[in-house]
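With one protein chain held back, the other chains of the complex are shown just where they sit.
For chain A:
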Amino acid sequence: MESRVALFARRSAAGMAGGLVLAAFGLALLPVTAVVTLLMLLSVIGLVFPFPPAVRLSRWQARLGRRITLAVTGVDIDEPYRPRPAPPVRQPDGWYRADNRLYKKPTIPAYTQRLDWLLKDPATWRDLLWGIGFPLGAAPAAAIPAAMLLYGAASAVASGSLAGVALAVAGAALGPWTLRAAGLWNRALLAPTQRARLAGRVRDLAESRSQEVDAQAAQLRRIERDLHDGAQARLVAVGMTLGAAERLLDTDPAAAIALIGKAQEASATALAELRRLVRGIRPPVLAERGLADALRALAVDSALDVTVTIDAPGERCGEAVEAAVYFAVSELLTNAARHGGATSAAIDMTVRRRELTVVVRDDGSGGADPARGSGLRGIERRLTALDGTFTLDSPPGEPTVATLSVPEALAPEHDPEPEAPERAAAPSPSWNLRRVTALAGACLLVVLPLLLPVAAYWLVPALAVPSWPAAVTTAVAAGGALLLAGGIVGSVRRA
């Protein structure tokens, strides 16, 4: 086991090294930020054309910032940008419309759309804020522990002062914390805001909903056509045949009996068709027994040698979830037999903490690709509409493993009391807190660069003539500033 001292040394070395990397990165960003700011200022005074390249440059540096933050501090940051707008659509009259104006060619509408997209995305302005704040504030601040260590060690060696040793140790102790604080600070600006996250979620949901609604409409159409051409037509035939039989009953009883037999046959065929239709809408076992037994029934009916393992409580899943998963597994088994050349398969169903996971493995030759099979895409669509996921691992020549999972899969408990709507309508109290902390963060951005010259003013003469009051004051000031920064970042994250 690693001793405590070694662990401390390793952590603080990593922290300080990371801080130096961030500081160097911040320094390197300065010219880029200068260019971005200049281009944006140009667009403020009326020149629109430099704006998109400025945003592109700013996004490039923010992306770099995210990657380096992840590599150095381990803080993972998602991209906040809104999706690119769809290209302008030509109207039936051959023109392109943008803001109540008509254009002959799509270039200008596309350009205004793009400008709008960049301008209205809050991430654009947060990137810019980060581009200025990081090289000037967070990056130098991340280097403070290393500076403390170096200065403390130098003064300790030069004059053997105890204060120097203390400063060096304090710097080493602060190292990992500063680095983490810098990472969180980057996340506070570079990650999507709560509002952007929600907007993205609404976008995804709207898309999956419209797909699902379309698919359901198509299915209803198919059912209507099947009924119209199948059972309905046959029942008409039954009625007509029986009518003819009735007319023949007196004159030709033998022919009447033959016709009645025909009518019976037609009604049996109609029943068979209805049965097939019902099976495609809501399979009987699923309706009667739930998902676990329906999967067992699928296994029994399959031409493959299928084993089923169920690890789930007796509670039933939601109806939509059951149907989606049932048809997905049915499709996967059919694919395995038809295209994968499999001879056996295994279905694993688990329900843990209200999340349903079904894994279907087969011993076929793989190579299934959701991009090509419409069936697989349909599975994905249905599961996405339920907030679920579908992953398919099917390397050519190897067995296929498909994993379906749906969170909150269990049937909702019937709650007679609906949730109080006024509670949802009340304004969230965290809003003000977020404003305040953001403001405090911005103030810190200004204070930190100001603090640095002050610290340097103390540090430089202190380096020349080691005086411990100066060193202690610097250390206290720097530590205080870092604590403040850490606290603010923490509260921003919580908010």
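Some points to look at:
Criterion: a residue touches a chain if its C-beta (ideal position, glycine included) is under 8 Å from a C-beta of that chain, and two chains touch if they have at least 3 such contacts; residues count from 1.
Note that contacts and distances are computed from a predicted model.
Chosen from "Transcriptional initiation protein Tat", "Multisubunit sodium/proton antiporter, MrpG subunit", "ABC transporter permease" or "DNA-binding NarL/FixJ family response regulator", the protein name that UniProt gives for the omitted chain reads "DNA-binding NarL/FixJ family response regulator".
Touch with the chain that is not drawn comes from one residue among A:R209, A:R225, A:R247 or A:R279, which is A:R279. The chain omitted from view is touched by exactly one of A:L115, A:A215, A:A287 or A:A320, namely A:A287.
Only one residue from A:R63, A:R97 or A:R296 touches the chain missing from this view: A:R296.
Residues of chain A that touch the chain left out of view are 264, 267-268, 271-272, 275, 278-279, 284-285, 287-289, 293, 296-297, 300-303, 305, 343.
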